[in-house]
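Mind looking over this structure? Questions follow.
Note that this complex is displayed minus one protein chain, with the remaining chains in position.
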Amino acid sequence: MMKDLRFRDRAKAEELARLIARLAPEEPVKLVHVCGTHEVTITEFGLRSLLPPQVEILEGPGCPVCVTPVKHIDEAVALAEQGHIVATFGDMARVPGTHQSLEDARSAGADVRIVYSVADAVELARKTDREVVFFAVGFETTAPTVAAAMLDGVPENFSLLVSHKLIPPAMAALVQGEHDISGFLAPGHVSTIIGMEPYKIFPERFGVPVVIGGFEPLDILYSIALLLRQLRKGEPKVENAYTRAVRPEGNLKAQAILAEVFEVTDHYWRGMGPIPGSGLKLREEFAAHDARERFGLEVESNEALHPGCRCAQVITAKARPDQCPLFQKACTPRTPYGPCMVGEEGMCHIWARYGGRPKL
Amino acid sequence: MTIKQDERITLLHGAGGQLMGELLARLLKRFTKTSVGGGLGLKELDDGAVIPLLGKNLVFTTDSHVVQPLFFPGGDIGRLAVAGTVNDLAVMGAQPLALSCGLVIPEGFPISELERILESMDRALEEAGAALITGDTKVLGHGELEGLIINTAGLGLAERVVTDAGLRAGDKILVTGTIGDHGMALLAHREGLGFETTLESDVAPINRLIARALEAGGEGITAMKDPTRGGLAACLNEMARKAGVGIMVHEGAIPMREEVRGLGELLGINPLEIANEGKAVIGVAPERAEAVLEALRSHPQGLRAALIGEATADYPGKVILVTEVGGKRFLENPIGDPVPRIC
Partner (left out) sequence: MCLAIPSRVTEVSESEALVDHGGVKKRVKLDLLDESVKVGDYLLIHTGFAIQRIPPEEAEETLRLFDELLRAAFDDEGPPLPGSS
């Protein structure tokens, strides 16, 4: 039964919360996750209200649409304005570029389609003579689905505007130099694909514990308890708290498919800047389906953060949304200033929707 | 007030969320006389307006209906147009008497489909016990309109008007049935997502169900509202804000179909934020809550009615959700129509 895979038992949650309170040190502990869906579970289930005040859990750059560079959004908008069909995930529709979002472009008459899967976009292309561009965003979980679609064969009028990113390099950017991160809650579904190995550098080189966590509320409480236990023992390592979905080696077939279609490249992260080896681009063989090659895009984009916007700190877990002077004042989900407010999975956006860590 | 040149209406303005509220507040300022005889008027932004007349209350409301597709599992635009208006009257405490129907039809629209839609309207009117007594029809040229627009206005009579602003701290909050059915049925059916479900919209006139609750609750019923666009979340927020009370809701007590929950999880959409078209939220004084709940459950439309929370003196204007695992958070007013997410 599916119910068996929903780990939401209230008594067990209370037990885990009590354990967390016992394991927590007196001084502040800052745990960082890098996953919008983790943030949704944490806020939607009100998990912060179950944690002792000194245990803080913050979202790093875990919302792929938030960290999508403005330039890529501008490119997608430009393609839509040129009269091509631009298909993308719902998350991407409202994220503003330099001048407008894809949703704005649609209001002005462009053909922008929300799809659930890259396969839907390919299907769309099969049914039309017009050019269909799939705006491919997402991390290691999503990129293999796009790669699989490419290997499956796509029609001539289908192309990709690639903006895929890789998580471990962004996590590494958070702990290089001075930081106060006590531990990482690693993203379960990225780990389903990449396995445990890529996280080893964090305990080994940076002394930061890592626990790979699932997405049910009990999964997250359990993972927090494991992180606190590691801190207590002073033995940082990579632990897998999501064994039902993550094998130590990951999903090797998905990794192979990914590598067949994409190669690693440097990538610009909105709010963070360039991070070496943190993005993907199509391999040479697929150049015919690369929208940038195909349409010779030239856009002028403004990547600068608004003065006063603390997204650079929020996205690197150095500040909470409510520590930004613009949060819920000038900067709201509808009038977003920075990357953490633009995407539905951005920490500022989620806090604005669910009320953050209210004193309840 | 000046309107900036580049400002345009977007779909979000019509989605029943915060943005729509702001637009309405801005537009409504343009009207000078907005109520009659001291009754509820435009300013209250309730589900309907009230004209005190000969010791009774004439309740008046209007609603324009557009929906894609026109025919969806569990209903169609005709049924929706009747239920929407009847329910707006019902949650004001009124029994619906008569409706009007304004049709705006695109050139080329199949007459057979129009007939199906009107027949469906007639069936819904019969369920509600109301008459259609006046109407208007316009046809727009090819390309000027996609689909169909149906406007209905409704008149009803209320002995005692129930607003959406009357909650008092301590009142119990009831819902008349499962939450999220209409919005999820439409999402599931929407082209391009490729989900198969047996989900059906809950679209139905529920004035007879509400009448039963009013009978059982009497003066103990302090507030009512139908959780249409923006869902239960928007509805509770509005009730809390207007009454200046807090509302504490227990997630585990909210009745929900397994398919609605399942599709919500698959699409990353919270069922509390999407439309219902055959449900009401009822605030009841604690001593009458059991009786009202029992009365609701005795009606076929209210079998899954439930007590989901209570109004509180703390956190005025806010809605607090106690989650399945015992955590607490604010249940915020949704920003606009939720979009499926993958991240």
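To keep things simple, chains are lettered A and B as they appear, and every chain counts its residues starting from 1.
Here, a contact is a pair of C-beta atoms (placed from the backbone, for glycine too) under 8 Å apart; a residue touches a chain by one contact, two chains touch by 3 or more.
These numbers come from a predicted model, not from an experiment.
J.: Name every displayed chain that the left-out chain is in contact with.
T.: Spelled out, the missing chain touches these shown chains: A, B.
J.: For the chain not shown, which residue from B:Gly37, B:Gly194 or B:Gly218 touches it across the whole complex?
T.: That would be B:Gly194, which touches the missing chain.
J.: What is the set of chain B residues that contact the non-displayed chain in the whole complex?
T.: Counting over the whole complex, chain B touches the hidden chain at residues 188, 194-199, 258-259, 261-263, 265-266, 268, 341-343.
J.: Contacts of chain A with the missing chain: which residues?
T.: Those residues of chain A that touch the unshown chain are 2, 4-5, 7, 12, 15-16, 19, 22-27, 34-37, 62-64, 89, 116-120, 138-139, 141-142, 144-145, 148, 151-152, 187, 189-190, 192-193, 214-215, 218-219, 222, 225-226, 229, 231-234, 241, 243-247, 251-254, 257, 345.
The criterion applied here is as follows: only the chains that are shown with their structure count from here on.
J.: Calculate how many whole Å lie between the centre of chain A and the centre of chain B, each centre taken as the average of the chain's C-alpha atoms.
T.: Result: the chain centres lie 35 Å from each other.
J.: Considering the complex alone, what residue numbers of chain B touch chain A?
T.: Interface residues on chain B, with respect to chain A: 8-12, 18-19, 192-194, 252, 262, 267-268, 270, 320-330, 332, 334-335, 339-343.
J.: In the complex, go through chain A and note every residue touching chain B.
T.: For chain A paired with chain B, touching residues are 2, 8-10, 13-14, 36-37, 40, 43-50, 63-65, 89-91, 93-94, 103-104, 107-108, 113-117, 120, 124, 137-138, 142, 217-218, 221, 333-334, 343-345, 352-355, 358, 360.
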